[in-house]
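These notes are about the structure you will find just below.
Note that one protein chain is taken out, while the other chains of the complex remain in position.
Think of it as A and B in the order they're written, each chain with its own count starting at 1.
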Amino acid sequence: MINKDSDNLVVVDGLTFSHGERLIYDNISLSIPRGKITAILGPSGIGKTTLLRLIGGQLEPDCGHIWFDGNDVPQLSRKELFQLRTRMSMLFQSGALFTELDVFDNVAFPVREHTRLPESVIQTLVMMKLEQVGLRGAHHLMPSELSGGMARRVALARATVLDPELIMYDEPFTGQDPISMGVLVSLIRSVNETLGSTSVIVSHDVHEVLSIADYVYVMADKRIIAQGSPEQLKQDQSEQIVQFLQGKPDGPVPFHYPASALDEQLRGLAGK
Amino acid sequence: MIAHALQQIGRRTFDVLATMGFAVLTYMKVVFGFSRLSVFLPLLVRQMYVVGVQSLLIILVSGLFIGMVIALQGYQVLVSYGAEGSLGPMVALSLLRELGPVVTALLFAGRAGSALTAEIGLMKATEQIASLEMMAIDPLRRVIAPRFWAGLICMPMLATIFTLVAIYGGKLVGVDWLGLDTGTYWSLMQAAVEWKQDIGSMLIKSVVFANVVTWIAVFRGYHAVPTSAGISKATTETVVQASLMVLGLDFVLTALMFG
């Protein structure tokens, strides 16, 4: 069967999804290889985050399949879905730390919910994870006392505390200063190597993504317009890719929001 | 034509039933859904602190003043019939049957209900709810259930405290200020108030109101549009809808119990 693909952890097959009236994905297919960092690049506002939510089963597609290690996510019952979700984790754009818990309890939260480990083991586990992201000394701080970059690192520690098979990063670099961006890039890579997990990064920060991804999909206009390794993409000469990778203001993705011609509108105003 | 109309009715009925079924299922899940008591209890205690203990001050102060005002107004009317001895029963009955549960519910909606909506709405806006879902933890159980139970438990307790404080507020004005006899105040009150009917109705009403107000508060938050405008709208709606529901239901309950 096509679904049991030993090389790919996640396979998206013929996925169509619309949000209300608006079509977001038009029959896209992609696969995410095990143990690698896969990036999904694209301009903002095209619903890249939505793709992660579809993989996590928080949204249901109109049609198509999403295979996670042989399970078709949209077909699962709520119970099976929750079972499956213990094998994946997601790093949200805002970090999504629980505001009423301090850093230590935030990281310990999934462990306490899903296991019955003794407190001393939890203590060791959480401190190791915090050490990995360099925030062991901040374990007693509340989320409101953290900077954006630190919050994201804590969220990363929390997302990896149960050693998930799949880690999904939702815009991990957005709104970060260059230093924390560098820190996050190296952290994502080191987490991927030490845990041997599969990573999916959704982002529009071209340079950071191209520096760590093993394989990249470029999305625009409801479809995947290009894919390949970072080197292959840099060679790509198609107009859309060049515009996106080099950040040109106008091109196939227009600068102007669709409107009637300017002179027509001005004449219309003058006529009134 | 007729077939079409019938089909419309059928579809509507089906929709309504489906919505109701979903609501009942959600309710069951929230009320009975907690799996481990050792996890649930600390969460409940924490929420009881937020919802109950932190509402205590406003309940005490309003109770005192409402009791004092009823006694003052009631005395003016009763004294003109020479019936000021009935002040005790008047204060106690109006508080136990109506004002205690109703005013508590309204204050609770304003103080705790709006805070619950805003808190849950913000948890949604900051992706904490989605993040729980992705951790394979049901937010209905983790976030909604303890808050709902806390409201359910705390409101009858607050209504009881409110009523008692108000009755003492009435005594303060009636006896200590206007010079009514202490014995008359308490004994006529005792003669008029019956446990099953009056204190019972206070408890029944406040349990019903607790259900309604807390339910509206948590679900306005849970279904809030996760933007600042959406959350402020949800908070307002909580207070408005909960207050209207309380006043409407109060009439229905009074009609059922005393009508």
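Here is the rule we go by: contacts are C-beta pairs under 8 Å (C-beta built on N, C-alpha and C of every residue); 3 or more make two chains touch, one makes a residue touch a chain.
Here, contacts and distances are computed from a predicted model.
One chain of this complex is left out of the view, and of "Germination protein, Ger(X)C family", "Transcriptional regulator, GntR family", "Cytochrome c oxidase subunit 2" or "Outer membrane lipid asymmetry maintenance protein MlaD", the protein name its UniProt record gives is "Outer membrane lipid asymmetry maintenance protein MlaD". Considering B:64, B:164 or B:178, the position touching the chain not shown turns out to be B:164 (whole complex).
Within the whole complex, the absent chain has one touching residue among B:92, B:120 or B:253, and that is B:92. Only one of the listed residues, A:140, A:223, A:248 or A:267, touches the absent chain: A:140.
With the whole complex as reference, residues 42, 45-46, 48-49, 52-53, 56, 81, 83, 92, 96, 154, 156-158, 160-161, 163-164, 167, 186, 189-191, 193-196, 198-199 of subunit B touch the missing chain.
The rule we apply is simple: only the chains that are shown with their structure count from here on.
Distance between chain centres (mean CA atoms), subunit A to subunit B: 42 Å. Interface residues of subunit A, counted against subunit B in their complex, comprise 53, 56, 58, 82-86, 88-90, 92-94, 96-99, 109-110, 112-114. Residue ranges of subunit B in contact with subunit A, taken from their complex: 39, 123, 126-128, 130-131, 133-138, 142.
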